[in-house]
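Sharing a structure, written as structure tokens. Questions coming.
A single protein chain has been omitted; all remaining protein chains appear in their positions.
The block that comes next holds chain A.
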Amino acid sequence: MASPLVSIENVDMRYGGPSGTLAVSGLNLRIGRGEFVAVVGPSGCGKSTLMKLTTGLHIPQGGSVIVANSQVTKPVSIVGMAFQNPTMLPWRTTLENILLPLEIVEKHRRRLRSHKSEYVAKAEKLLETVGLKGFGDKFPWQLSGGMQQRANLCRALIHEPELLMLDEPFGALDAFTREELWCVIRDLHASQDVTIVLVTHDLRESVFLADKVVVMSARPGRVIAEHMVPFERPRQLDLLYEPAFNEMVQKLHGEIATARAAA
């Protein structure tokens, strides 16, 4: 088997100097190319920290983080990120917001000016995929929260990242919009060659979308269990109502409850 895209080995991360909060300790995780991994765990266990370690926004005090065969010592540029808070820039239109990563990523920023129309077409296609066709020239404040989150996804995808990191991206959405976006992400993963790491509090979301669900312990976080999700792809929303699905969700729920109690 090829080497994993992300390999986190025995990582310790402490915030705020030697006497600060130990966020994660003895963290081990491997993520294969093209895999869809969901990370669940009690609140404050270090899930967001795991995301920041993987993308190189934080450098761990102990252990090593290897992404695409090289040790992470600075932010890696093959990732797209989306957070719960959409962080759209209010002075740019939705389309300009989505094009923002292209102005940053080394590979694209030189081509952007000369190939503008090509990139705009691509952004418009992404908007269409998430159901925002024709909203490109609206400003973020003219969009609803759910629409902003969709645009946020487009921004995370525009530069075709190899690794997509999603930190509770659907947390603030209503159930219907959430399920709709689950399908968007599912189809995206199926149609493109992208590795996805999704942090979530919604266990049904994790089981529905992921190939592998990773359960973390309470702080200091480490991985206490990894579950392969057995359900066949392509998965339909009907899956949510099948007994086997609910059984798995319940098992995860029990594990996290135990992890919380152990803290």
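Convention: contacts are C-beta pairs under 8 Å (C-beta built on N, C-alpha and C of every residue); 3 or more make two chains touch, one makes a residue touch a chain; residues count from 1.
Definition applied: contacts and distances are computed from a predicted model.
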Complex member absent from the view - protein name from UniProt, among "Acetyl-CoA acetyltransferase", "hydrogenase (acceptor)", "L-lactate dehydrogenase complex protein LldF" or "NitT/TauT family transport system permease protein": "NitT/TauT family transport system permease protein"
Which of A:83, A:119, A:135 or A:245 contacts the chain that the document leaves out: A:83
For chain A, the residues touching the chain missing from this view: 52, 55-57, 75-77, 79-83, 85, 87, 89-91, 100-101, 103-106, 139-141, 155, 159, 165
